[in-house]
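With one protein chain withheld, the remaining protein chains of the complex are depicted in position.
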Amino acid sequence: MARLIRNTRQRAVSRAPARHLVVCQHDGRFDSTVEVAAISDLIQQKDQIVWVDLQNPRAEDLALLSDEFGFHPLAIEDATHPHERPKIDAYNGYYFLLFYALRYDAAQKRISSQQVSLFIGANYLVCIHQDPIAAIDETIRRWQRYEHDFGEDVAELLYHLLDTIVDEYFPILDALIERVEDVEAQIFDHFRPESLQEIFALKRELLLMRKIVASERDVLNVLIRREAPVYPRDMVAYFQDVYDHLIRITDSIDTYRDLLSSALDAFLSLQSNQLNEVVKTLTIASIILMSAALIAGVYGMNFEFMPELSWPWGYPFALGLMAAISLLLIAIFKRRGWL
Amino acid sequence: MARLIRNTRQRAVSRAPARHLVVCQHDGRFDSTVEVAAISDLIQQKDQIVWVDLQNPRAEDLALLSDEFGFHPLAIEDATHPHERPKIDAYNGYYFLLFYALRYDAAQKRISSQQVSLFIGANYLVCIHQDPIAAIDETIRRWQRYEHDFGEDVAELLYHLLDTIVDEYFPILDALIERVEDVEAQIFDHFRPESLQEIFALKRELLLMRKIVASERDVLNVLIRREAPVYPRDMVAYFQDVYDHLIRITDSIDTYRDLLSSALDAFLSLQSNQLNEVVKTLTIASIILMSAALIAGVYGMNFEFMPELSWPWGYPFALGLMAAISLLLIAIFKRRGWL
Amino acid sequence: MARLIRNTRQRAVSRAPARHLVVCQHDGRFDSTVEVAAISDLIQQKDQIVWVDLQNPRAEDLALLSDEFGFHPLAIEDATHPHERPKIDAYNGYYFLLFYALRYDAAQKRISSQQVSLFIGANYLVCIHQDPIAAIDETIRRWQRYEHDFGEDVAELLYHLLDTIVDEYFPILDALIERVEDVEAQIFDHFRPESLQEIFALKRELLLMRKIVASERDVLNVLIRREAPVYPRDMVAYFQDVYDHLIRITDSIDTYRDLLSSALDAFLSLQSNQLNEVVKTLTIASIILMSAALIAGVYGMNFEFMPELSWPWGYPFALGLMAAISLLLIAIFKRRGWL
Amino acid sequence: MARLIRNTRQRAVSRAPARHLVVCQHDGRFDSTVEVAAISDLIQQKDQIVWVDLQNPRAEDLALLSDEFGFHPLAIEDATHPHERPKIDAYNGYYFLLFYALRYDAAQKRISSQQVSLFIGANYLVCIHQDPIAAIDETIRRWQRYEHDFGEDVAELLYHLLDTIVDEYFPILDALIERVEDVEAQIFDHFRPESLQEIFALKRELLLMRKIVASERDVLNVLIRREAPVYPRDMVAYFQDVYDHLIRITDSIDTYRDLLSSALDAFLSLQSNQLNEVVKTLTIASIILMSAALIAGVYGMNFEFMPELSWPWGYPFALGLMAAISLLLIAIFKRRGWL
Partner (left out) sequence: MARLIRNTRQRAVSRAPARHLVVCQHDGRFDSTVEVAAISDLIQQKDQIVWVDLQNPRAEDLALLSDEFGFHPLAIEDATHPHERPKIDAYNGYYFLLFYALRYDAAQKRISSQQVSLFIGANYLVCIHQDPIAAIDETIRRWQRYEHDFGEDVAELLYHLLDTIVDEYFPILDALIERVEDVEAQIFDHFRPESLQEIFALKRELLLMRKIVASERDVLNVLIRREAPVYPRDMVAYFQDVYDHLIRITDSIDTYRDLLSSALDAFLSLQSNQLNEVVKTLTIASIILMSAALIAGVYGMNFEFMPELSWPWGYPFALGLMAAISLLLIAIFKRRGWL
């Protein structure tokens, strides 16, 4: 990932405001006024579900991660260091999961990505991110409104969050696909250098998006198949569904990258063929014109003794000679299949 | 898949009529007048086989899926949401399988695809699709006519349905192959820009078809090898046969994509070689003509003191000079291997 | 495979004559006059070895397969349907194996392929094919002549048949390699458009041959490693040897496909470099000639007041000017490294 | 690796001074004045930790490896022979690990690499290298200063050393990425041949760096997953973190190699399109000029009988004819879509 996603960070000169939010659910009742210091006690109670969301966290917010939750220093480093890859690491008693929310800037025609770090425990979920993430706010809102859809289960919270993040990829992919199809149509219509820059930009965006989505697909695969489950068995179908979405996205990206390459190849072939035709025409026309001009040049010479010059039919003879040579050359080029 | 198959859906502005059909078999007798509400009872009886076909289902038809069969909401979503990938998911007591029927529009020269969603239980089969699917109608008709060929087994119904769908791929593949071979022949004969657009269109169609067929091949592979069997052991050979067909199709597609690329490369090389020859000819002819024209130009100058002009053999001398220089240049070009 | 091998079938308008041959061995004695209806009894006797060869079988010959041997309908379909892929399927009590004999038509410079279908039982071998297959006739002849080399074992018959088929691939491969090396030599010598068509044809033939051989390699791999053995353990080395041959062939094909691509690339680079040189020469020569011609044109103008025209040294001055400008241009082009 | 990294060795004509350093830790106290001959006794005491660092070792230093530690001759050969690949080998009682420190020469714009060979025992670490390695000196310094961070564990020493080495890769990667982005920007702006050489140089550097990092990634993978652990279980997360870093680096390299290729392709397409436009313009302008010049040439002929010459409007007629033909040609070229 590294610097590919640097643009996002650079534009965000004015950093998002720091915010921390703790939501606690118990028997369907929600409490958003939890004392930070009380978290370590709350998460001891297995029937409590605690969601902690830290946006653009300050040093004192991060202290919470080791003090109240006791997270591993390397996991905290990954959560706060920008430009990690999507991944899932199993720690003792919790998972660390790193995902990306994507946003599409229609004006700039660029995808930007926001890193979302998650600590997933048996009864808590901790999110860390820099910029505001719509998917987090929406998932928390829906959790509080339709709490019985969510059950009393962190895995369902996780599913709804990941699903919301991934659902937002589709309109972005569609915007890119629209651009690919536009540029494809343009290329067969009339080529403009800007199309070429657009193809290059699209390749870049599709490459960036594919890198992120493919890594996230691997994360979901681990969640479904390999590791010890952090969730009840009937949740597999849900994570499988998110995994399906990610596969469809990488598949589509691959297809459209192929189509882009193939459209470019087609254009280049067409262009090279056109060049061929133009060069042939140039050859034929210039050779004919030069031949005629040579005859004119010959009869423009100032020798004293040039019998043709005083022929009464000299001028028509010269013009006729030009026409005859032109026709002869055309016949030769036709025979060679150049016309 | 995503938008690649959008064309189908777009053309189908006038949606197909909603239809629901329930066929029930018991001891070789068929009953097509089953009450919808009775399905849940019927499928409790292990000696009944129930086939439910829902075309362009309305909300109340879909209610049936959860009310009578109790299918998982995510499977129902996949069945009704367009543009999923071919796949098979194991649920508790049934499989969800997603396949595509293909149709070839000879006028438009495009493949269109129709999603077919199947729920496969021990004694029932539920199909969901938007447009009418010939393979489904034909399989139901053959089931009712030659019931003893089918046994009393959902797996045989499934086999006959998938086999019929896949058998319809071969004429489509043959139509594409015919076009590849036509365009190959054209390319070595005389190049036309339309051939290039045809190559591009063929690459697109082959790519689309390959994506679908390759995913379906994976589905069949799961059906044969990996998962707990939903069918008696002697059915493996039948699904293996469908799997064979899908492998042969992807193999053929790969071969013809290779041939297409290689034909295009061959053409481009040929063309580049031709351009080379044309440019060489241009060089030689224009240099010769320019040299002769220069001599004519020189003797067309109006200087008072130009001794050659008054030579009696001045004119033939000038023409001879032109011829001599031309022959000299031809000799030089021959030595350089340009002629 | 599909249509790639269609050419064979098309040429074979006059189908080969139907033939069926049953050879039975018992204690080293051969009997070629076996009644068809007796086969099912014969194969019950474990010390009998029966080889049935069906060429271009009629309906009644095929009936034999289900009536006397009880083969699975899908296996019979594969055996008689053209254009299957090489494969091996395990059925209850026998294997179905599909292989291809290759023939090289030196005049047409094309490989043609003949499908050979084999049913391999504990003490019988059934071959089905359309055209006469030299390898089958030769193996049967050698079996009857040197029977003690073969032991009393179907696996040895199978080995000798497959080995004979594969041994015939080597001269075909050598013929193709010869052509690759010829075209390689030509390309560096003097390019002709026919070389390009030859390269394309060779790529096609190598691609076809590779497809068949690679699938057969997989078949042998199954025979050696994966499935329950139909043969005594000491036969592994023999099938391993056939497998080695098939690997060597695919390796050689890959190498020569690489060399072909690389020769083509080399040629195209050479050609593009030559074009460059020609264009440079054109530039330089035409600019020089045009400059001199411009001077001639200027002094060919008919103005009344052109002082140079009446200079006694006007003519040599003009020629000198042309020479000076030519030398200046040559110096400039040399400085630019274009000469 | 072989000669790719030869440059480093060649520049190092003046070899680094030989140095050997033995640091021994026991209960948090450090002792740097250990007798070499005492090492074999020290490492018998399980509560001692011994770090031996050999820079540009002489024969007598190497004797130490077999005499005091009893290392395998092949491992010693690998440790002292230049240009090995990063790898880890398990020996009886110790591991042999080979890694590379990288340095970036900003002036030469080249990466150089220094081989670091490590012998990892239960309570000792032996480093062998030619040039001074900053990461080693820094790790030893930090070990002695913050000894309680390191515990009494060789695995932690190893982690800190590898982590320091790998952390130094990031600024090097960033320098290369900066250059890729500069050359990308240049290419769309105005092409210069130096950009092409820069692209080639960057491909080379990225290729070299990828080779080394990818091999090291495999080494870390072995350390984490496959082999019997030389370290307590809670160290896995630490080596996993180094592994993560190496994956991120190879991922970034792959991305930037893709972008480089794609930028080059884009440039070449743009250039080929430009050439097309230039050639078209040449065709049109030269054909028009040649046509007009032919008319001028015709009326420059010296025939006695050319009626137009004495027309009062002859001169304007000739100029009008030139204009008319020019406009006609422009119309024709417009119709052909060449303008």
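Some points to look at:
A, B, C and D are the chain letters, set down in written order, and residue numbers restart from 1 in every chain.
What we mean here is this: a residue touches a chain if its C-beta (ideal position, glycine included) is under 8 Å from a C-beta of that chain, and two chains touch if they have at least 3 such contacts.
Predicted model only: the values in this text are computed from it and were never measured.
Here the missing chain is touched by one residue of C:I43, C:L102 or C:A263, and it is C:A263. Across C:Q108, C:Q144 or C:N273, the single residue that touches the chain missing here is C:N273.
In the full complex, the hidden chain is touched by chain C at residues 173-174, 177, 188, 237-238, 240-241, 244, 247-249, 251-252, 255, 258-259, 262-263, 265-266, 269-270, 272-273, 275-276, 279-280, 282-283, 286-287, 290-291, 293-294, 297-298, 300-306, 338. Hidden from this view is one chain, which touches chain D at 1-4, 72, 74-75, 77-78, 83-85, 87, 89, 91, 191, 193, 196-197, 199-200, 203-204, 207-208, 211, 264, 267-268, 271-272, 274-275, 278-279, 281-282, 285-286, 289-290, 292-293, 296-297, 299-302, 306, 308-315, 318-319.
The definition used in the following text is that only the chains that are shown with their structure count from here on.
The geometric centre of chain B is 25 Å away from that of chain C, both derived from CA atoms. Touching of two or more other chains is recorded for residues 272, 275, 279, 282, 286, 290, 293, 297, 300-302, 306 of chain B.
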